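Removed from the display is one protein chain of the complex; every other protein chain stays in position.
Labels A and B are assigned to the chains in the order they are written; within every chain, residues are numbered from 1.
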């Protein structure tokens, strides 16, 4: 773990407010107990990384945070997940409204087969965030600037989003998620389909996004977790093994399983 | 010998060749089959194929060519004045064939002896009486009778020659193959070459069918357009065929009926089929899917005659008594509306299963992306899934339209036979397919424009549906490639 950026970043995470408070979270896929007794607090304006070997449940847990698992008929979630103190699995909560506040970016860039503008404007349109065309233009520009894509695409907003390069597509998807001004941004291995240069751009972007949102990122790359996150959670076989400041996890792991994983003996 | 029995004999010879070929191959190495180039079965197949394939090919080609050749010869026996004019020529030829068939039937039923039939003259009154009593149609004119006698004579002679040639070819093939059966002979390679050739031949049948369709439509249509001006056919607004002459054969009323009924059918089938497909692929639980999908597909397995009867007996009277008569729009049992609605029901599974495939081809990641932004499932479908699937769905609708245009039985029984151009959907109208059936069933006179017009209508129908199909298949294929 001799990444030099680790040392530069000594953020006092304890001062941040708690965004998500999760207690006793259990997830079943049919008969399979995919997530067991997970307690975790996710802080505001912080990048939290979920790491662990594949199949450990980190993506499953991420998808619980904006109830994307609702779309899988056999998935069942138990326990409490409080967003600003409100249980997001409460019967009165509409997942549609929740997802407007907890946005998501996926593993593979998935721009809609529409123009770049329409891609970004999609969220604001369905949630009614802009009253007129001028406001919408403003929201789109802000989101694209936020995703560090504005300068590259400002002259071809009406071209289709699927024509962009992989890295640009993923940043477009981030812009699309940012455009609904969420409070939390969930990212499911956002760089796994990208080349190293595009990955670096996206990682840089994630670091910038931290100033406005709480970002939760699932990654299979420990180096990436170390580079971008302030807090890290290590999942193993559906259990949350260890959760703490990223520096601590990578330099002084408490649990032998964490140590085995980060030193490359398992996973 | 009739062709069928020639075929059986050739196949029997091939079976012999199989046994002989195998025995000869094994004998040539004194039972040590490992010394053979190929397994003994290949030597057997080699012998069988060389026996059967050339003889059967000859049989096929001969059967196709014989009518042409015989007609050519018979023409020579008819007076020149009859043969000068195309119309009377085909009439006379049909008469000759009918007489020849009548003579054959008479021999088969024992009314005439074979000798009598071969020498029957128009003045042979007792024989003619017996034929009339047995209800067998025979032409009375001496020329036609003579031509018919020739026709039979040539046909039976040709049959004998064919039998001889086919058997010689089979035996020759067998001898050739057996002679070549030596341990060094590469039987497997030869057999595989022949089988490959046969496979290619089979796949060419698809092209042969298309060529056959085009030729039969084009030739008879040319006949028709010689007798009837093409402008009047394509742009005429009146359809009043009368076999006495002076027919008006304008296609436009039929085209109008066809398109009107198809439009109503699509208005029924597309919303229902599309929404059903959307519900199946986006909302339904797997349990519901496994039950409902086959039930809807049952609609596709029901023959169109059943829909036709349903239109005639159930839907037609219902629409007439409850809608058409109370509103004063019509009083006919069959109507554009009846045929359109029933055809729409028939097309529901067609639209829904095609759309289902197409919607399922839209990648899940797009849905996740939209749902992850907080859109409802229906917003996802309307704003993301359907626009992405649009080309494919358009293709599916075009295919459904081509189905509707070419559908026959529902309109024959449900739409009526009145050719007219009217905007009122509760009136009976008629379609291209109805008139094809109408002009070609019963006794046909292939020299009159009233019969031949059916081929021109068929050609029109073929061109319209072919255009729609090619375009639709192109769109669907392009769409599939996009997500593969």
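The working rule: a contact is a pair of C-beta atoms (placed from the backbone, for glycine too) under 8 Å apart; a residue touches a chain by one contact, two chains touch by 3 or more.
We adopt the following convention: contacts and distances are computed from a predicted model.
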Leaving aside the chains you can see, what is the UniProt protein name of the one that's missing? Options: "Protocatechuate 3,4-dioxygenase", "Cytochrome ubiquinol oxidase subunit I", "Glutamate mutase sigma subunit" or "Phosphate transport system permease protein PstA". "Phosphate transport system permease protein PstA"
Of B:69, B:199, B:222 or B:267, the one touching the omitted chain in the full complex: B:199
Of the residues listed, A:34, A:62 or A:98, which one is in contact with the missing chain? A:98
Among B:247, B:365, B:465 or B:482, which residue is in touch with the absent chain? B:465
So that we can see where the missing chain sits, which residues of chain B does it touch? 4, 63-64, 67-68, 97, 188, 192, 195-196, 198-200, 202-207, 209-210, 212-213, 216-217, 219-220, 271-276, 278-280, 282-283, 292, 295-296, 298-299, 301-310, 312-314, 345, 348-349, 352, 376-379, 381-382, 399, 402-403, 405-409, 412-413, 433, 436-437, 440-441, 446, 454-455, 458, 461-462, 465-466, 469-470, 473
Which residue numbers on chain A touch the omitted chain? 14, 17-19, 21, 39-41, 44, 83-86, 88, 90, 92-94, 96-98, 101, 126-128, 183, 240, 242-244, 254
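Please note the rule applied: only the chains that are shown with their structure count from here on.
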Along chain A, where are the residues that touch chain B in the complex? 66, 68, 71, 73, 96-101, 103-106, 108, 110-114, 122-123, 126-127, 173, 176-177, 180, 186
If you look only at chain B, which of its residues touch chain A in the complex? 285-286, 363, 365-376, 379, 383-384, 387-388
